[in-house]
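Each chain you see keeps its place in the complex, though not every chain is here.
Letters A and B name the chains as they come in the text, with residue numbers starting at 1 for each one.
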Amino acid sequence: MPTNAPLDRKLRMGLIGGGQGSFIGRVHATAAVLDNRAALVAGALSSDPAKAKASAPDYDIPADRAYTSYQEMAAAEAKRADKVDFVSVATPNHTHFEIAKTFAEAGFNVVCDKPLTFDLAQAEELLKVVEKTGVVFAVTHNYTGYPLVRQAREMIQAGELGEINAIRSNYIQGWLRTRLESSDQKQAKWRTDPKQSGAAGCFGDIGTHAYNLGRYMTGLLPTELSCSLKVFEEGRALDDYGTALIRYENGALGSVTASQISHGRENDLFIEIDGTKAALEWHQEEPNKLIVRKNGDPHKIYTRAGGPYIGTLSGSSSRLPSGHPEAFFEAFANVYTATYDAIVKRAGGQKVESVNTVYPNVYDGVEGMLFITKCVESSKANGGWLPFRHPKSRK
Amino acid sequence: MPTNAPLDRKLRMGLIGGGQGSFIGRVHATAAVLDNRAALVAGALSSDPAKAKASAPDYDIPADRAYTSYQEMAAAEAKRADKVDFVSVATPNHTHFEIAKTFAEAGFNVVCDKPLTFDLAQAEELLKVVEKTGVVFAVTHNYTGYPLVRQAREMIQAGELGEINAIRSNYIQGWLRTRLESSDQKQAKWRTDPKQSGAAGCFGDIGTHAYNLGRYMTGLLPTELSCSLKVFEEGRALDDYGTALIRYENGALGSVTASQISHGRENDLFIEIDGTKAALEWHQEEPNKLIVRKNGDPHKIYTRAGGPYIGTLSGSSSRLPSGHPEAFFEAFANVYTATYDAIVKRAGGQKVESVNTVYPNVYDGVEGMLFITKCVESSKANGGWLPFRHPKSRK
C-alpha cells in the first residue's frame, strides 16, 4: 500500500466543480481516493450556490466546507490549520485560469483539467504564478497514467526503440456526429461553444490529449506544426475533425488526427511510434496491452504487470496482477499518485521537480495551449507550417 | 450517484482478513467504497493479533475497532449502536465457514469470498444459518459484476438467444506452471494445500468461477456432471487442470475447462453460449466487449454502455461512458452495489430475495461447493456421470 510517509496523514483534497450532473468531477473524486492517500474534505462544487451546497453530501463534504464560490473557498481554507493540501479543478475550460491562479497564488497545490486555460495568454500568466509560488501543479492528461503508457516511456527513455522517427497519434470519437449541442446535452453544449471551450473544439478537447501522449512517451521536442481543421456538422462553431503534422527537433515527423464525427468510435485514442531499433503501438480501449515490434522477431504483446520485462515505473503503476484488467479510473488515479508524491515532498520542505515529471505538469499544460493555438492559426493559414516550441519545454 | 435511500447514511463495513501482504482484502476494501455508499469502519484483519492491529491504519480503521479476532469483533460489534452493517470475509477458504457462520448467527449481513466453505457439509450448515437468520449473504463470484456479463444474462432471460443448447466456459491461467508453492509465494502456498484450499485446487479456485459464470448468465439448472482432473506439476497435492461436462435440465450440454498450467495465460476466463436464436462470447480480459452472433447477420460487438441496445441492469452497472474502459475493480464493486441494495432494503424492514439475485448468493455458494465436490468425486470415479443438482437451486 502506498503511503504518504514521512507525512503522517492523508492528503486533504478540495474540489472545484463536480456538482450534481457533472461527469468529470466524480471521476476526480473517485480516482483521487482510490489508494486511500487522500480524502475529499472541501469543495466549491458549483457556481450555483444552492447546487454547490446540495451537492456536498454526495462527496461527504461537511456543510461548513461546502463553499458557494471558489473565491470564498480559497479565502476560508487559507485560514484553516487543516487547510486542503490541493484543489482539483474540474470545471469548464474558460474558468480554469481564474480558479487555478487564485489557489496557486494562495500557495495551494493544484490538479487542473486540460486544456489548461481558455487561451495561451492565460496559460503563460498562470505559468508565471506557478513558477513564482512553487506549488505542485498537475494537468490531468489522464491517459499518461496507464501503466503501459509509462512502460512505453520507460522503454523509449532507455533507448530500446533507438532514435524516434515517427509518431502517429489518433483520437477518434463519434459522439458529436450530430449537432448534439442543439439538444440539452450539457457535455456537448460547452465543448462546442467558443466562449467556454476556447479557440478549438475537437482539437482542444481530445487533439491535445493525442499530442500530449506522444510527447509524454517520447520526450521529443517539437519545432514546427501544420494543421488542417474541419467542421463537418453544419452550423457547428468549432472544429470537429482535423489532422496536424508536427516536426520534431531530431528530425522526426509526427501526426495527430482527432475526430468527433466518426460513427461508432467511442474513445479510440491510439498511437504508433517508430524507432530505428523497434516500434510500438498502444490503444486506450485495450489499455492492458502494448505491442512491440522489431523486424525479424515475432510481434510481442507486453501486458500490464506481465513479467520481469515491465519497467519500474510501469510496475509501480499497477494495483492488480496481470490478466485482472485495470482501466480508466486506475490510470486517472495514477496521475494523482504521482502528484501526491510531489505534494508530500513539498510538504516536507523539499524542492520538487516541475519539468519532466511523471505527472503531466504546468509546462505540459502550456505546451498544450500552444498546440491548440498554433493548430487553429495554421489551419486558418491553409495549413502553413508555423514555429511550434515553447521556450520552457523540456524533454 | 447511487444512494442508500431511504437509509440516510453510508453503510458500515467490517473486514475480516486483508492484513498486510494480503491481495484480495485490499480489493474488497477498494471495491466496497468505490461508489461512496459504504465506509470501512471495523476489522479483524489478521489471525495474528499484532498484525491485525498494525494493519488497521492502512484502512483508516480506528484502533478501537481494530479487533484481534473475528470472535472478538462479532461480540463487540453486536453491542454497538453503530454496529457494522455487514462484514466481508477475505480469508483463506478453510476459515470461511466459522467466520461467516459466527456473523450470520449474530444477524450481520455477510459478503464472503468464494469458494463458500472448505467442504460441502459446512456449506449446507451455513446455508441453514442464513436461511434461519435471513441475513443478506453474497458470495464474490466477482466476474458476475461485469456490465456485459449482466447484459448477457438480461439477453438470455429475455429470450434473445432462444433455448440454450451449449455453454463452453474456460478459465485458463499459467501462474502455477511451476511448483511455486515450494517457494514462499503465499498465494500459491495456500491454494495448493488441501488443508487450506479444500478438496480441489484449480477447480476450487477458478473452475467454480467458470461454472458460476455460465449459471449466472443462463440460469440453466444442472442435472449431472462428469469430470477429469489432472495434476501436471509433479508433487502437487491438488489438481491444476481439468475439464468437466455438465448436463442441464433442458438438455443443454456444458463444459468447464480450467487450467493453472498454461504458459503465459494470465486470467483468461472466457465463455461461449449457443442458443437456438443467437450465440454469444465474452472474455474477461477484454471485458468491455460482448460478441453476439446470428446466422446470416454480421457479427455484432456490443460494448459496455454502447447504446440503447444495452439492458437496464447492464446500463446501471456502468460508471463511465463507452470507450472509457472499466475493469476488474468496477466489476467487483458492482457485486457490492447489488448487495447494498439488498442490505438497505433489509435495514428498512423489507423482506429480501435470497435466490436469483443480481449478486451471487448463498445458494450459488452452496452450488459451487457441490460442483467442487462432485468434480472431485467424478474424477476419482474415472469421469463417471454423477447427479449434480442442489435441491434448493433455483433458476
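Keep this in mind: contacts are C-beta pairs under 8 Å (C-beta built on N, C-alpha and C of every residue); 3 or more make two chains touch, one makes a residue touch a chain.
Treat the numbers as computed from the prediction; the structure is a model and nothing was measured.
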Checklist outcome for this item: Here 2 chains sit in place, yet the whole complex recorded in the file consists of a number of copies equal to 4
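By our rule, only the chains that are shown with their structure count from here on.
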Checklist entry - Superposing the C-alpha atoms of chain A on chain B takes a rotation of how many degrees, nearest 5? => result 180
Checklist entry - What residues of chain B sit close enough to touch chain A in their complex? => result 1, 10, 23, 26-27, 30, 34, 36, 58-60, 173, 265-268, 284-288, 303, 306, 319-330
